[in-house]
Every structure is written in C-alpha cells, then in structure tokens.
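Every protein chain but one is kept in place in this view of the complex.
On to chain A.
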Amino acid sequence: MSSELDFESRLNRRTIITGAAGGVLFSGLVARLVQLQLFEGERYKEIANENGVKLDLAPPIRGAIYDRFGVPLASHRQAGRVSIVREQTPDMDATLAGIARHIDLPMDERQRVIQQARSQASFQSTIVKSELTYEEFARMTLLAADMPGVRADMAATRSYPRGRDFAHVLGYVAKASSDDLSRLTENASPEEASLLARLFRHPDMRTGRSGIERAAEGWLRGEPGFRRLETNAAGRVIRELESDDLAPTPGRDIGLTVDAELQRAAIDRFGDESGAAVVLDIETGAILAFVSTPAFDPNDFVNGISYADYNALRENDRSPLYHKAYDGTYPPGSTFKMVVATAALEAGINPDQRVYCNGYYRFGNRTWHCWKRGGHGNVDMHWAMKGSCDVYFYDIARKIGVEHLADVSRRFGFGQVWDLGLTGGRGGTVPDDAWKRAALGEPWYEGETLNYGIGQGYLSASPLQLALMSARIAAKGRLIEPYIIGEGPRPDKPIPYAEPLDPDHMQRMMDGMYGVTSEAGGTAWRSGDLGLGGPRLAGKTGTAQVRRISEAERRSGVLKGDEIDRRLRDHALFVAYAPADDPKYAISVVVEHGEGGSSTAAPVARDILATAIRRDSRAAARWQQTASASGSGNGGGNP
C-alpha cells in the first residue's frame, strides 16, 4: 500500500514538475519580451519608424542654355501625358481602346503599353502617351476621372524652343541607355554609380547624348532630391511624407556667345543649300553664329526618335546629323592664299615682285593650271590675291617650301582641334613631310607644295578654322581664340603657344581681301557692299575641289555645274570680315557643292555679316556717325 502511495505521489510530483518546466519555459519567453520590448524597445521603434520610409529620387531640373541676349535655346516645359496603373484598371484592353477613341493611339502602341505594364509591378504606372497636345491633355484630364487607373498629369520635358537652329551646338538629351550609364559612371565611386543608375531609371530623367548637352552633362544635370515616401513591404506607396531639406538642386545654366536671331537669319539665308557658316567676334573670339545646315530637330530625340525617322536623317545625302561647321573639314582652296602670302612675306619675298601668269605653270614634266584660262598677266601679291591668281601662288609656295607653309598655317589656327566644350570638333590636316611619312609612308614631293599654295591637296580645315583665320587677319595678327560658352563650363585645355603674326603683314592681307570685294579685278567685287549704306566687307573666295578635273574634260571645256551630278560639284567657300575699315566680325561660309565662292558663298556671307552689324547697336551707331561725317556712302577706309 505504501508503494502504491509512493506511486501516486510520484505521479503527482511528475505532473507538478511538468507544470513547473512549462512555467520556466513561459518565463523564458516573457524574459525575451522584456529584452526586446522594454530594454531595446526604443531602438526598434526608431527602426520601425524609418522602415516604411523609402527615399525616392526626385530628378533635378536640368540647367537651361541661353544665347548672348538671354534667349532660351534649351529649357524645360511642362508636357501633358497619360499614364495607367494596371492594378487599378479592370480591363487594360478596353481602357486603352477607350483612350484611343479620344486621342491618337495606334494599336501597336497599345500593345507596347500592355507589355510594359505587365513587365512591372502592378501598382506602378506605365506611360501611355507623352507629349499630349493641349487639346488632348484637356480631354484626357476630363476623361481620366471616369476611367479607373488612368491619370493625366504634367511632367517637365527638355525642350529646344529654337528647334533645328542650334541642333549641332546643343546636341540633345535622351533616356540613358546602358552604354550611357556605363560612360556616366566610369569614374564614379560604387555609391555614386548606384545612385546615378537609380536616378537615370526615373522616367523623367534624361542625359545629354551630343553637343553641349553631353559635354556639359555634369554642369547641367544638378543634384537629385529625395521624396520621403511611406511604402509597404512590397514597395507600394502609401503616402508622401513632408520634408523640406530634400528638394532637388537644379542644374546650372549655360550662357552661350551665340546670337539666336543671327543664327536664324544665317540659316534662312542658306535656304535649301547645305553648308556651314561661322561668325566670330574679332575683339573676343566669341562665336556669334555656328551654322550647319540642314539640321535635325533635337526635340524629336527627347522622347526617343523612331527608327524610321532616324534612318531618314542618316541617309539624307545632305547629312543633317553632321556638324559641318565643327566636324566637317574641307580643302580651304583659295581662301588659304592669305596664309601662303603671309608665309611669303615672312620668308622675305618682296610683295611687289611680279610673277607672270599665262594661265598655267610648269614644274618638272607636269603642268599646273590657273583657274583663269587666259592668265592674269603680270601680277604682284596684291593683284594675285584679289584676282586669286593660282600661278603666282604656285610660284611663291615653291619658294617658301612645305615646312614653313605648315608652320604659318598652324599659327593661323589650322591643324588643331579647338575645344569649345561641345562634343566633336576636328582639326583638319596641315600636311608636311613628317605628316605624310606618318600617314602615307611616303616622303613629301615638291609638286605637292604647289597644290598646297592654292589650298588644295592634303590640306583640310573646318569652317571654324577658316573663320578663325579671317579673324586673326582682321585682328592684325592677334592670336584670338574662339569660344562659344560665355558663362558655364569653359574648357580649360591650354592652347599651345604660337608666334604671333606680324601686324604689317596682316595689314597687307586685309588690303588684299578688301581688293577682292571692292576693287576692279577682285573676284567678289559685287559682294563688297553690305547694303547698309556705309560699311563694306573684305573677304576672299575659295573653291574646294570635290574631284579632280581630268585633262580630257579640261580640253573639252570644263563641264558646267548643271551637267555634273550635284555630289561631284565643288564646294564654294568664302571668308570675310566687316566692317572693312574697323573689323568687328569675321565669317567663313561653306556652301557644299555650291561651285563658285564668289557666286554662291560670298552673297551668303555678305548678308549674314550685314545682319550681324545691323544687330550690333554699337556698331550701327558708329557707322551712322561715320557715314554722316564723311557725307558719302563709301565708308571704306582701305585704299
């Protein structure tokens, strides 16, 4: 019986121990609650408060770009757009079809929207159409109220109010591709790189693809801000939290030296011709007009250009995508004769020494022709320049030699890239013996020096360099440097030192250029009058050969332009400065396949220069004074 009692009490004891063990375990759990909630509670509360807060990047407003008078060339505007949220839309197809009844939305666009919406989280919005017209936006704003999940709102979009006018200078922006992103994050730390990657995923974010937009990306972009959003674990935004200190920092503006109206006038003056023009302020080297025509409309690229449209631009034989004034290089032709003449003066050749031109020049067993088939007769340097006598320049070029010619060319600004702070830019070629050995593996032949003398052969230069040459002459040898960014990230690349040009020599060049446009026998004497009742221009014509003229053709009389396929016609060139008596503006004009420098390029240059002077209040006031003082329309101070 006692053992039965033992048995009973052991059972009871073990029941109690079981309960006690459970009690101990429960106490352990309570102890853990004490630790987490009472001792570490404050810390966890902080974490919990920030847990649901996501920092959403808010894209900065990109800096604007202005012309010299503050006219906006690149800015932003508010554009209407429609977007759709998948999870709030009962039937995507029907809703999109409904939208398509009110705004233009083709079937394939609708498919794209549906595909894109399916590829992202159901609460994220998909842009159905951006760049709505005002009417479309007004209509969608009304309709969106009755369409669940559809939203019409405004977003800041990069805009180029002057359209094509500054396409090549400004470039354009586009959504960052993976290539763009790897370029932009090349030198960034991993944190910066991931921030940039996040930023550029934002649908409103764009990056510069070419021109200043690309070169000055860091200046224009600004710093992203953050929006504090309360989100749930799946990333759905519950609400936006207030915060003042997290606003984006807008990008910095850029002021260019260009004059939008002058640019417009210059482009209009080209009409259907393709070509380039550069107008420089001789005082400062500021670029006032930087024309390459035809051009593309950068606005088309902001939201992505269609493949067909892009291909049409690419295949256009007038190369609208190409920056002819900066990236295009042409044989300078006769516009180069001032350089040759300067080299001759430096080499000690007497400018009054005459050379007899009978229409051709013999050297070795070959014949070089003058453009004037009957010849110029006996010409000195001044006459040779204004008549553009090739024979004279064959002769002095041979006397000067290639090395000295190359040296003087470089001092005029040829053969080097002028970094303006935009993408692209080519320096052309200033050939010499070393260059030819490196490029072609052959020594320089003296016969090639003759071609050099008339600006043909391997020599090539961009319209910017031609304008710069003209400006350096008109500045009496001061080695001015071109620039286009007035306020903003000026490139600080050191410009190699060059020996200045002799002012006396430059005066002779100016006299020669004045002769071209204003003296009997000048190749462009009809273009000397700016039509402003006073100031004249001084310039030099040029023709850049696109193909060699064969001996057979020459015998049969060179084919007239109309008979030659346009693409084979010579380029017409003209460099000039004005007013002739007090140079303010230098210009170069290239009319592609325009054939004659005097017939096509010179009138264009004249009209652009006239506009430049007309738009210059200081200059206008001054020449009006001069005109009334001298009492005559001929204000030219040159002999």
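As a working rule, a residue touches a chain if its C-beta (ideal position, glycine included) is under 8 Å from a C-beta of that chain, and two chains touch if they have at least 3 such contacts; residues count from 1.
The rule we apply is simple: contacts and distances are computed from a predicted model.
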The chain missing from this complex carries, among "Aminomethyltransferase family protein", "ABC transporter permease", "Rod shape-determining protein RodA" or "TonB-dependent receptor", the UniProt name "Rod shape-determining protein RodA"
Omitted-chain contact residue, chosen from A:44, A:356 or A:445 | A:44
Which residue among A:6, A:223, A:283 or A:309 touches the omitted chain?
-> A:6
Using the touch definition up top, pick the residue from A:19, A:218 or A:500 that touches the left-out chain.
-> A:19
Which listed residue (A:109, A:131, A:204 or A:230) would be found touching the missing chain in the intact complex?
-> A:230
In the full complex, chain A touches the hidden chain through residues 3-4, 6-7, 10-12, 14-19, 22-23, 25-26, 28-30, 32-34, 36-38, 40-45, 47-49, 51-52, 230-234, 238
